[in-house]
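Only one protein chain is missing; all other protein chains are in place.
Coming up: chain A.
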Amino acid sequence: MPSGTVSHGASGRLRGLFLVMVLVFLEGSVFTVAVASSDQHSPTTAHSGGHKATDHGSHNNTGKAFPVLDLNYENVRVPFEISLWVLLASLMKLGFHLVPHLSNIVPESCLLIVVGLLVGGIIRGTGETVPPVMDSKLFFYILLPPIILDAGYFLPIRPFMENLGTILIFAVVGTLWNAFFVGGLLYGVCQIGTETSSILSRIGLLQCLLFGSIISAVDPVAVLAVFEEIHINELLHILVFGESLLNDAVTVVLYHLFEEFSGIGSVTLLKGFLGVISFFVVALGGVLVGVLYGILAAFTSRFTSHTRVIEPLFVFLYSYMAYLSAEIFHLSGIMALIACGAVMRPYVEANISHKSHTTIKYFLKMWSSVSETLIFIFLGVATVAGPHDWNWTFVTVTVILCLVARVIGVVGLTFIINKFRIVKLTTKDQFIIAYGGLRGAIAFSLGFLLKKEHFPEREIFLTAIITVIFFTVFVQGMTIKPLVELLAVKKKQEAKRSINEEIHTQFLDHLLTGIEDICGHYGHHHWKDKLNRFNKKYVKKCLIAGERSKEPQLIAFYHKMEMKQAIQLVESGGGIKMPSAVPSTVSMQNIQPRPPTKPAPERAIPQLSKNKEEEIRKILRTNLQRTRQRLRSYNRHTLVADPYEDGLSDLFLKKQKMFQIEKKPASNKVPMIQVDLASPQSPDSVNLLDEFGQANQQEEEEQGLMMKPPSRPREAKKPSEEDEAKDPQKLMRCLSDPGPSADEDEDGAFLP
């Protein structure tokens, strides 16, 4: 993980750590002062308000001088505190990676909870009341959606669909089993027993079942946080993660069901039946809402070619609206969000520009990372704050029952599932699935939402929930990594898909479809093929702008690969051979710039041989001549021309050229291909170039992107040595930001 910091010396790291600590102390003290002064300051503002009113008429009051420096905290209090919290969270993240070895042993989620405990302790220690940060509204409407959207947008569709049956069974049947098992047995334990059960025996069956349904849901945030760091193989990851996402529908239904029932107090068979129906409504309704918004988003993105700046905003807005709309009707917001992200992604990505794509990626990762950090910190704070009622029996029985229920559930379900799977789940897999069933903040927030009137034992519940969360996150979270190593579970393969794999995979898809046709068996491939045909024929035409709707996936994939390679080529300084696949590990928490393939300590001008330089100059010169004629007036809504997007076509030229030069010095007749990317205006994506880089005059029509920075007063005829030499450097600088290199996300998910 922290490969980027290896190069720093130990002293550098310690220095950084010290600075972070100082910052944190400063911030912490400001925070407590802020919290304290918020109470003291209200009389002062009232006083000054009154004073200003009386000053109106008479100038007799010459007492107070004009306040040159005034302190008014009340106005900025709320945004200030929010920013402080977010700043604290981000500094914590920084700090963890500076401490050597810590992030290898302890998962970040544990550390963040500890930090939250500390902060809560400090606040309580200074005598203030701890702010109720874990407000359910805040959690469900602000903190949770970015994480889910990030997960849904980058969901690897292929493995998800392939294992959908298994995931659904785990999510639905598994959660139901857990809920009833835990709830029922807990009720039994409460009824029998010692004298403390006089408190416990008041807890009714429905309350126990409600508690069971809250506690039994595997939490996506916790799973993501822990599984990100252990790099487990894709199958297990998607099973546990998919389960954590899809069980939201079950949790929502059970929660509302039992809440209703315990409010009313009577259960009838009809209500039970309605409960079952409502499950389907909640789940399918959520998905439907998500799909609708996804299609809307895709359709909108078709027309954004002139306003590229706000493209990412549409993605975020539509997804958030999908979530909120689902919440209006008490449908499953999480499923809506996942469906929206997954549906809109292929179409939106075909429509938007490359920069918007990077923006979306970066923003999603940033928001979800910050959200996750905040959630864990708040959990810690809420633990210190929240009203607690510790009941030994209840808590220990809950923890034990949760573990037992999970294990039995997983083993039992796998036994059934394996009868239908081609790739069976082994014991090791089952262990990891059972062990990875972490509970998290969703359970806590749901518990927090309970109303005191219906649930007098709310505090007992909350304490038990927090204990279970702590147990799973700390104990299971910390030990899962060594266990994975111990059991030698298959790790994630750093797969960078090659064009060969793509071709062969498509070939095999067709082959299998044909075989299934011959067998008369309407299997997996048959339906996938039908879906693809439908997609190609109708959907793509509506939702993708211009000519890209007809672009087959293989070509799109090929374009992407070429572009990546061109970028790598420039970064590595005009490297000779094709850069081989660079494995890139990305987690939500560890976005680090990918170390360049050839380590270049300073971004020096690459050492190119003489005739290559000459070629580059020639190409750049000819292209410069053309593009200089496209000066338009500056407008805030057009993007400043980025050499990135423009220069890429040059890069292709350069790359092809250099490749040709390297490979076949003799032949002159190989045609070269310039590929135009994401520019819907150029209908035919292929221009023919001959070896001397004289492109056709086809790109005059590019709109919307085109201001050339006025600081390029170059003469076309005689570019000075220096300027030309600066160009590769300039390009390299612009391209030196590699962006979150989640290559496998893009490639894998893009093609179903």
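Simple rule for what comes next: contacts are C-beta pairs under 8 Å (C-beta built on N, C-alpha and C of every residue); 3 or more make two chains touch, one makes a residue touch a chain; residues count from 1.
Heads up, the rule we're going with is that contacts and distances are computed from a predicted model.
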Omitted chain, identified by the protein name its UniProt record gives, among "Protein O-mannosyl-transferase 1", "Calcineurin-like EF-hand protein 2", "NUBP2 factor" or "Probable vacuolar protein sorting-associated protein 16 homolog": "Calcineurin-like EF-hand protein 2"
Of A:T358, A:Q506 or A:N535, the residue in touch with the unshown chain: A:Q506
Absent-chain contact - pick from A:L102, A:V423 or A:V475: A:V423
Missing-partner contacts on chain A, residue numbers: 422-424, 426-427, 490, 493, 495, 498-501, 503-508, 510-521, 523, 526, 529, 550-552, 554-555, 558, 561, 578, 671, 673, 684, 686, 688
